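Shown here is a partial selection of chains from the complex, left in place.
The letters A, B and C name the chains in turn, as written, and every chain counts its residues from 1.
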Amino acid sequence: MLHIVNKSPFEKDSFTSCMHHAAADSTVILIEDGVYAALKGSAVEGDLSKAKVVALSSDVAARGIEGNIADGVDLVDYAGFVDLVTDGNGVQSWV
Amino acid sequence: MAGEIKQFLYVNRKAPYGTVYALESLEVVLIGAAFDQDVRLLFMDDGVFQIKKDQNTEASGLKNFSPTYNALGDYDVNKIYVSKESLDERGLTQDDLMPLVYEDEDDDWAEKSSIKIVSADEIRDLMEGSDVVLSF
Amino acid sequence: MKISVQINEGPYQHQSSDSAYNFVKAALDKGHDIVRVFFYHDGVNNGTRLASPPQDDRNVQQRWSDLSKEHNLDLVICVAAAQRRGIVDDGEAERNGKDATNIMDGFHISGLGQLIEAAVESDRLVVFGD
């Protein structure tokens, strides 16, 4: 299952709830304000180890946090996002 | 594709009234019930508030759509899952929820509860076992 | 692969319409089949032709219309959501006694069944919301 999170973990509960409920072998893609969950040294950094986490590169760049991304979080572009959606067995948005 | 039965999961994570998602999600569920699919509803996080009993919108001027949840059983929507952790965090128990029921045609139309209280692990399995996840 | 997309928010206020647009373009580039783009909740507000955004910004509404023409995309606006919010085509104007329409070329108004049908007929449904 691919999980999509689009909100900041500091503002809304979607990232926390997603990481709590996602299977350990699932992938979580951070888009829009969700990319802030990938910040190195933040209060939620510990959650990043609960599943495979990637972040959308264009949303990371827009927010100026390319140099602040935690180790282990890979960046993907929209083509990579599409591949993640079509790979695996389903997709769920944590809107 | 005709004849294929998919596992639909409606994930309801938002409170009613403050935003329209709960109401318009329910409209999707009712329309969707006309399609021959396997439908499950999950109420988690603030979504558990959608089926809180005793909703009364008179003084607010809002439309009270909570009675419609009672009709779900008639639409053969009777697999309703509620997160135990979400209830706990909000100081609620199943007694705070509307007693949503259906009549079981395989059991002489006995009235049964549609609600099942589930753990985080069971929610994970529900999600992983779904073909289509509609999130509201 | 067959993909459908649901958009729950209006233009500019939230990024969801932007994200969905970029996603759909990337999926088309990869040769996937976009079965339907369904506009629900405030998402219906993407279908107005009356906006005039600043010259130095993207035109969210127009982009969908252009992409629809280029790829013959099925852009469906939910009728119930549109009625609450005032997105109107000729048929809706006549039915509800409205003196104007505001729907953009390339969008059309239809029922919620179109969302369920898209979900059934597609391999993936991707939801973009708040």
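Of note:
Please note the rule applied: contacts are C-beta pairs under 8 Å (C-beta built on N, C-alpha and C of every residue); 3 or more make two chains touch, one makes a residue touch a chain.
Bear in mind that the values here come from a model prediction, so they are computed numbers and not experimental data.
The complete complex stored in this file has its protein chains present as A x2, B x2, C x2.
Here is the rule we use: only the chains that are shown with their structure count from here on.
Of the two interfaces, A-B and A-C, the higher number of touching C-beta pairs belongs to A-C. Look at where the CA atoms of chain A average out and do the same for chain B: the two points lie 27 Å apart. Chain A and chain C, compared by their mean Cα positions, are separated by 25 Å.
In chain B, the positions touching at least two other chains are 132-133, 135-136. Within chain A, contacts with two or more other chains are made by residues 90-91, 93, 95. For chain A in complex with chain B, the touching residues are 1, 13-14, 17, 20-23, 26, 89-95.
By the touch rule above, chain A contacts chain C in their complex via residues 4, 6-7, 31-33, 58, 77-79, 81-83, 85-86, 90-91, 93, 95.
Remark: chain B residues 11, 13, 44-45, 120, 123-124, 127-128, 130-133, 135-136 touch chain A in the complex.
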